[in-house]
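Some notes on the structure that comes next.
With one protein chain withheld, the remaining protein chains of the complex are depicted in position.
The letters A, B and C name the chains in turn, as written, and every chain counts its residues from 1.
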Amino acid sequence: MIERYSLSPMKELWTEAAQYARWLEVELAVVEVFEETGDAPQGSAAVMRAKAVIDPDEIRRIEMETDHDVIAFIKSVTSRMGDEARYFHKGLTSSDVVDTAWSLAMKRAGELVLAEVDRMIEALRGLALRHKDTITVGRTHGMHAEPTSFGLKALSWLAEAERNRERVARATDGIAHGKISGAVGNYAHIPPQLEERVLAKLGLKPSKVSTQVVPRDHHAEWVSALALLGAGIERLATEVRHLQRTEVGEAMEPFRSGQRGSSAMPHKRNPILCERLCGLARLLRGHVATAYENIALWHERDISHSSADRVILPDAALAAHYMAQRTVGLVEGLVVDTERMRENFGASHNLVFSQRLLLALVDKGMSREEAYLLVQQRAMEAANSRRDFRALAGQDDRVRRLLAEDDLDRVFDGAAYLRHVGDVFQRFQLP
Amino acid sequence: MIERYSLSPMKELWTEAAQYARWLEVELAVVEVFEETGDAPQGSAAVMRAKAVIDPDEIRRIEMETDHDVIAFIKSVTSRMGDEARYFHKGLTSSDVVDTAWSLAMKRAGELVLAEVDRMIEALRGLALRHKDTITVGRTHGMHAEPTSFGLKALSWLAEAERNRERVARATDGIAHGKISGAVGNYAHIPPQLEERVLAKLGLKPSKVSTQVVPRDHHAEWVSALALLGAGIERLATEVRHLQRTEVGEAMEPFRSGQRGSSAMPHKRNPILCERLCGLARLLRGHVATAYENIALWHERDISHSSADRVILPDAALAAHYMAQRTVGLVEGLVVDTERMRENFGASHNLVFSQRLLLALVDKGMSREEAYLLVQQRAMEAANSRRDFRALAGQDDRVRRLLAEDDLDRVFDGAAYLRHVGDVFQRFQLP
Amino acid sequence: MIERYSLSPMKELWTEAAQYARWLEVELAVVEVFEETGDAPQGSAAVMRAKAVIDPDEIRRIEMETDHDVIAFIKSVTSRMGDEARYFHKGLTSSDVVDTAWSLAMKRAGELVLAEVDRMIEALRGLALRHKDTITVGRTHGMHAEPTSFGLKALSWLAEAERNRERVARATDGIAHGKISGAVGNYAHIPPQLEERVLAKLGLKPSKVSTQVVPRDHHAEWVSALALLGAGIERLATEVRHLQRTEVGEAMEPFRSGQRGSSAMPHKRNPILCERLCGLARLLRGHVATAYENIALWHERDISHSSADRVILPDAALAAHYMAQRTVGLVEGLVVDTERMRENFGASHNLVFSQRLLLALVDKGMSREEAYLLVQQRAMEAANSRRDFRALAGQDDRVRRLLAEDDLDRVFDGAAYLRHVGDVFQRFQLP
Partner (left out) sequence: MIERYSLSPMKELWTEAAQYARWLEVELAVVEVFEETGDAPQGSAAVMRAKAVIDPDEIRRIEMETDHDVIAFIKSVTSRMGDEARYFHKGLTSSDVVDTAWSLAMKRAGELVLAEVDRMIEALRGLALRHKDTITVGRTHGMHAEPTSFGLKALSWLAEAERNRERVARATDGIAHGKISGAVGNYAHIPPQLEERVLAKLGLKPSKVSTQVVPRDHHAEWVSALALLGAGIERLATEVRHLQRTEVGEAMEPFRSGQRGSSAMPHKRNPILCERLCGLARLLRGHVATAYENIALWHERDISHSSADRVILPDAALAAHYMAQRTVGLVEGLVVDTERMRENFGASHNLVFSQRLLLALVDKGMSREEAYLLVQQRAMEAANSRRDFRALAGQDDRVRRLLAEDDLDRVFDGAAYLRHVGDVFQRFQLP
């Protein structure tokens, strides 16, 4: 991932040095268990830890020769060790180390993402609460539909964020499985009991059955969950982009003092953060396809997944983390123009009450079909002539026969649309 | 593809019976060449054609037994033939027939799509011409940027349609290659000279080198090109969806008398066709990934592509054809509200002239940086207070020092933005 | 989905008539609750049910006129009803019906898939048990690695199937949410309490918060889960394709008597089912991208998802159902050639014991690096000259100094690789 979208502390997780440190962590956890089982002298791991060298440049140099990164790592990291080096990587196959370390990294990355999602959820609760009673027009197909509460919109983002939190947590739990089961997953040189103890030290569980590697459906589910999180953020960001457009102007992403919208047009104030989030959601989606293709490895494993994993796993983590983190600021700093909301609502000539009028006519005994045609005709007339729909409909004889002026007052009453908003808030334990 | 998005004559191309008819077409073209080379008695093909039976139900029954569709086809189609049947499928491998027939179908399907794209291009030329001088506000990031011509928008769709026409034509030309090269592409039982004559009868060229099948990169390029066409239509449809939204109202897709926008809200008039086109563009994109995965077949072929091909090739053709066809109607029937365009343009307080003011100040010697800050400050003020930007800026001393009232007239002149529109039209040989 | 990959009872779920029947089911559930709340006369729903007509052709005709499928449905289905029709669709918006019916269909489709996955799991348990002690060579990178148990392979498919079962079940539970919350999700015309009762009748739960529609992340997760299931099946099918290849011949998919492998080459017996499953897995992956793009709808919904949903939701269900169902037969009928497995194992000149030799040398005090180079050199020699690795290594002085003949017997002992297989079986409660 490019620097621009890499935020701390996520980006420190994906440096080369951090990766080798995790490899060492796995190797030493094995030696520690060897000590416990009497397969290595007491204190071996401690000595190794003290003498271990992590030097990515040297590892790269050795890899040039061996064409094998783990062998290069072992050679370099043990270069200052003495005889204890014989217990290093003993009985292990490269993937025991590499794949377990991937799981470690993804578990930790998942937790960093979740921390940002938690902040995002908190911010969304705040936004929902602040705007529980803010009336705004609901839109379907981009067209005014019926009035609603702006807080209800926020709740819908909140609910989606909660679902995505659960998906990411579950997928992170899924990837929190390592394997120390040898070259083909049959524990030929290391018994399952040792695997369990090693992984417990690392905060991981054993894969119920592994091949040479941890099964790739875990990784695919994880990328999938991050992409769903991304798509949820994209939905929110898309809404803000719509609300910010010149003609709508109901909400705006934060615009810092000193910020410039355009090198050419000084008047511009653009929803660039939201647009950026949408682009990153697309990137995440692309990685899903790749992750799914990585599942059907040949026999006990082929390594075709590896080149793709090296790119998409850090990238997906970094993109999702960036997106969640920036969404917190977006939601917290969202500039909501309730005045403009009211204005826009008013600008559609009361057409948004058409269903209430339809239902009122049906209640008074008109057939649904007749009522629909009547209301549609008057509504189109109002829209085309830009005249007030209530006034136009109120002049229709068939309406006047059935509805008195105070009936019409009840029909054209915006507050009626918000009367159940509190019920929905209660589902979130929100007042 | 579901019936709903399958239009004639494309859908007739993809029936089971049509597929078998193409298989027969290939088989008989071979027999005709056999006649020419003396490998079959004169008139064999004609007799076969007369006696051939195409009965999908029977073929399905036989396939249940043999688990091989071509064998079932041969058995069924030759069931009423006499001794001439011995020349039927002689020396051929199934894929000689099936894959050549795929190419035939895709070539014809490509031509049907191109015919609709041609109509789409015609419609777009018309739209561009009608609105060459229609002033409208150009928007970037969803925000008012600078004025432009609505016809220029149409030209940008036209140019993209032309490019996509070329891509589809090229990919269709690419897929117009068949193969009669036998089980592993080495012409073991049929010489290349025969292949050439057979394919010429079918309007196809020989694959320069084939395996058991025509290489799948052709199919992938074809699906790719259709998806690009779809994405271009999606761009146009997305624009209309934006222009139709209640607050903008500058253009609307056709709404037929009798049409209803919502079962609940009689006032609704929604851009449902445009939304539908966007959904189909997504479907096409999904098929691209599948088509690309079908390329790396094992050795001289494996048949893993087949189940996917059977779904995505007709689906992609039908979706693209539907989209292009419906876009013709969309463009021809587009309701453009030039009055509203002018209004919306006016509603942004003359902010769209900010760059012209900036440049005028720089021309008069102000530094770009100072001018930018001055203009940005006045613009934000105008936006926030909803006051006229020209008035506000005109009161600024630094502006007044440099620009007289008639300078400001020149700055705030909408016509200036259209002065090069004609140059762009000329690139399309449009007056 | 094409007929060829549509199996009962899944395909009956996706007919047009079945869809309208579900719409009716939702509409009548609302009327039933109206009866309970006194908003409709007792017995209304029963009368409606008796008089309801489901005539897809007529609906299509009316839709041609109204361009709105739900309105066409209402008009047609209520055409023989009397005054009770006034309670039909009362206070509802189209999406209350359509989207709740989608959820119903997907819930039922999910259950059908799960039933096949359960049978698949059962078949895999059987396969694993039958071959717990079947020794076979494990392969990584397509190359012989170390011996393993064929039953362990089956366990790895089983474990993945179990995980995918859980994912599909969870996603199906996720999609089992409906909504009767009106045009913009604010319960403007129908209270939440009514929604809850209606959905309970249908076996669904209310969406915690909906817009006009059930949030599309549920649908995306569902397609995702089906595609993961497909990818798991693809992994299994890919393995069988490898094992069946002429040079390996260790396992073969069932080949029915009467079946034919090739129209040209009578000797062919090809893994066509497995290849077909791989193709369908690609199709499913393509649909994931589409489903993810459907999430970020505009405001309270736009209908761009609809055209894509209409294609991918049934297609994904049908493909996954077909795949799982056919995999049952594949696993149950898999022809395993244990004799050939032993032979192939033997054919790699005992090279698969290289790690055991390496470890034995290290145990005797040789440094890992020296031992590695020694073993690698002898192994390459054996491979290149096709001579027995044990014999060659045994002649090496450095080996002879450290290992006696009975040490070598222990090193070159295939059974040692299976000693922990039982531990893994126990994790599945398998003997």
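As a convention for this text, a residue touches a chain if its C-beta (ideal position, glycine included) is under 8 Å from a C-beta of that chain, and two chains touch if they have at least 3 such contacts.
Values in this document were obtained by computation on a predicted structure and should not be read as measured data.
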Touching the hidden chain, out of B:Glu27, B:Asp96, B:Glu239 or B:Asp315, is B:Glu239
From the listed residues B:Met252, B:Ala281 or B:Val375, report the one that touches the chain absent from this view. B:Ala281
Consider the whole complex, including the chain that is not shown, and state which of B:Ser44, B:Ser76 or B:Thr211 touches that chain. B:Thr211
Tell me which residue among A:Thr136, A:Ser149, A:Asn164 or A:Thr290 touches the hidden chain in the full complex. A:Thr290
Full-complex touch with the removed chain, picking from B:Ser6, B:Thr134, B:Ser307 or B:Gln355, is B:Gln355
Of the residues in chain C, which ones touch the absent chain? 137, 139-146, 241-242, 244-248, 260, 262, 264-272, 275, 289, 293, 344, 347-348, 351-352, 354-355, 358, 372-373, 375-376, 379-380, 382-383, 389
Footprint of the hidden chain on chain B, which residues? 75, 85-86, 88-91, 93, 138-142, 145-149, 152-153, 155-156, 158-160, 163-164, 167, 170, 174, 182-189, 191-192, 207-212, 215, 217-218, 220-221, 224, 227-228, 231-232, 234-235, 238-239, 242, 278, 281, 285, 288-289, 292-293, 295-303, 355-356, 359, 362, 367-369, 416-421, 423-424, 427-428
Can you list, in ascending order, the chain A residues touching the missing chain? 1-2, 4-5, 65-68, 70-71, 74, 89, 92-94, 182-183, 189, 241, 256, 258-265, 270, 272, 275-280, 282-283, 285-290, 293-294, 298, 302-312, 315
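By our rule, only the chains that are shown with their structure count from here on.
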Mind checking chain A against chain C and telling me if their interface is mostly the same residue numbers on each side, over half, or mostly different? same
Farthest-lying chain, centroid of Cα atoms versus that of chain C: B
Chain A and chain B: spacing of chain centres that average the CA atoms, whole Å: 32
State, to the nearest whole Å, the distance from the C-alpha centre of chain A to the C-alpha centre of chain C. 24
Taking each residue of chain B in turn, which ones touch at least two of the other chains? 241, 260, 262, 264-265, 270, 272, 275, 289, 293
